[in-house]
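Note that one protein chain of the assembly has been removed; the remaining protein chains are unaltered in position.
Letters A and B mark the chains as written, and numbering starts fresh at 1 in each.
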Amino acid sequence: MSTLDNINVKVINPLPTQQVDGLSGNADAVLHEIVALLETYTTTGEMGAIDLHSLPLTPADYELLRATLTEGEVHAHINAIGNSDIHETCYPGVWWLTYYNAEDDIVAELLEITSVPQILKAPEEDMRDGLARLRDRLTQLE
Amino acid sequence: MNEPNTLGASLARSGVSRRSFLKFCTAMASLMALPPSAAYAMVDALNRAQRQSVIWLSFQECTGCVESLTRSFDPTLEQMIFEMISLDYQHTLQAASGEAAESAREQAMKASWGKYLLIVDGSIPTKDGGVYSTVAGISNYDMLVETAKGAAAIVAVGTCSAYGGIPHANPNPTGAVAVSDIIKDKPIMNVPGCPPIPSVIAGVLAYFVTYGKLPELDHIGRPKVFFADTIHDRCYRRPFYDQGKFAKTFDDEGARNGWCLYELGCKGPTTYNACATIKWNGGVSFPIESGHGCLGCSEPNFWDKGSFYKPLAVPLADNATAITAAALGGIAVGTVAAVISRKHQSDISKEK
Partner (left out) sequence: MDLLQFARGPALTWAFVIFAFGMTWRLAGILLLKRRPDYSEPRNAVSWPGAIKLIVTRSWPRREFVHRTAFGQTLGYIFHIGLAIVVFGFAPHILFFKGMTGVGWPNLPNAVIYLSGAITLGALIAVLGRRLSHPVLRLLSNFDDYFSWFVTFTPVATGMLAVAHLGARYETLLAIHILSVALLLIWFPFGKLMHAALVFVSRGSTGALFERKGASI
């Protein structure tokens, strides 16, 4: 046993939450914002997004969000400078996007309210580049 | 179609997909607390933008600031800033040396006169004609003045170039000063810290490249997006301060329980930086989370504001001698006054 083990370190939750249930009230605010953004999208077609890192969420808040916005029908995985995990929630048009870096730390986490998140759509310029590459390939084959 | 020399095209050439780029912009927008929709605006603007020419001058410094950025936690994401800029001169990073290196700087200056971004790390020694730090025989002072003339804006990275930093500390043997002490006619943004948080450097550079201007600055030139709050206000140990629970030494019960480090000299209450929210080493922790008080490294003259371990509430000087001397002086004057008064009284009674 090394001497370091003799040091008695107590790890306690540094942020004692006021309520017993550990909710800060922010999860509730996010859910209400989703309703407002869904209303906007269904009436005007304007997409909306909520940055989950822009407001403090306790673990209990996350739990509530996940429990309310359970996984829906679509689940996508993107591999571009690290992983990205995108899934539709049980409410169609509400997407949960989690971006990881190469070391699998979360670098951005957001909710998008739209029919298809922008990052899933193939960018036109990339499509044009791909078209050129495929044409080249075919000419080489011929 | 894209112009061949736009940022979008150059990213495509180096194999960065547009999805990766959108991801980078989303992460940067989230970091700078911009609304998520700003990420799409950033992608749009950056795709059409030219690669920003950057000249990076290192003066009286320790290279810690360059290390901070280049060894940042996430090489693929944060170093994408290097894809967005054309780093035309950086004497630590560039392959060229000697004449070739200096001519690269001159060429870059000529090619994008009035448009390039000048990044400076390190303070500028001014004593004895600036002989204490020279590059290629040119004093830091002369090189700064010459290079600043054609810059669109200047970013002072690190506390040394922002406020003089450690070279400026008392007694400042080299007469070190900040960039803003010399250059008065250019927009200057200070990104202080010893070193600054890499994401903060990347974030403000991304902002400049995107919007073509510096973000909103506070009264000492720091971008408000990262320097608006004190460490203390964003500290996870703040509830203990409010409850009046303090660690008294670095190894007592309070320290083990993770209580507030105010009594151990933490400068969090007077230090504006983003350490408590963005943290270091990929979000692992920041100094207070590791059990040491904040040194206040992003504040001017942090080196000369008394001991790092002296609580903020304690007077800077040791006043014991002065107070004792004053008290003795007071007793002496009071005694003399009393003696004169007694003499006066007895004189009066004698007259009677």
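Note that a contact is a pair of C-beta atoms (placed from the backbone, for glycine too) under 8 Å apart; a residue touches a chain by one contact, two chains touch by 3 or more.
Note that the structure is a prediction, hence the values are computed from the model and not measured.
Colleague: When the whole complex is taken into account, which chains on show are touched by the absent chain?
Modeller: It touches the following shown chains in the full complex: B.
Colleague: Can you say which of B:Tyr116, B:Tyr141, B:Tyr207 or B:Phe246 touches the chain missing from this structure?
Modeller: B:Phe246
Colleague: Considering the entire assembly, which residues of chain B contact the chain that has been omitted?
Modeller: Counting over the whole complex, chain B touches the hidden chain at residues 230, 232-233, 241-244, 246, 262-263, 269-270, 300-301, 304-306, 310-317, 319-320, 322-331, 333-335, 337-339, 341-342, 345-346.
What we mean here is this: only the chains that are shown with their structure count from here on.
Colleague: With chain centres taken as the means of their Cα atoms, state the distance from chain A to chain B in Å.
Modeller: 32
Colleague: Can you check the complex and tell me which residues of chain B touch chain A?
Modeller: Residues in contact with chain A: 2, 8, 12, 16-20, 22-24, 26-27, 29-30, 33, 35-37, 40, 47, 73-77, 80, 236-237, 239-240, 256-258, 282-283.
Colleague: Over in the complex, which chain A residues touch chain B? Could you list them?
Modeller: Residues of chain A touching chain B: 8-12, 14-16, 49-51, 53-54, 78, 80-82, 84, 99, 101-103, 105, 107-110, 112, 118-119, 123, 125-126, 129.
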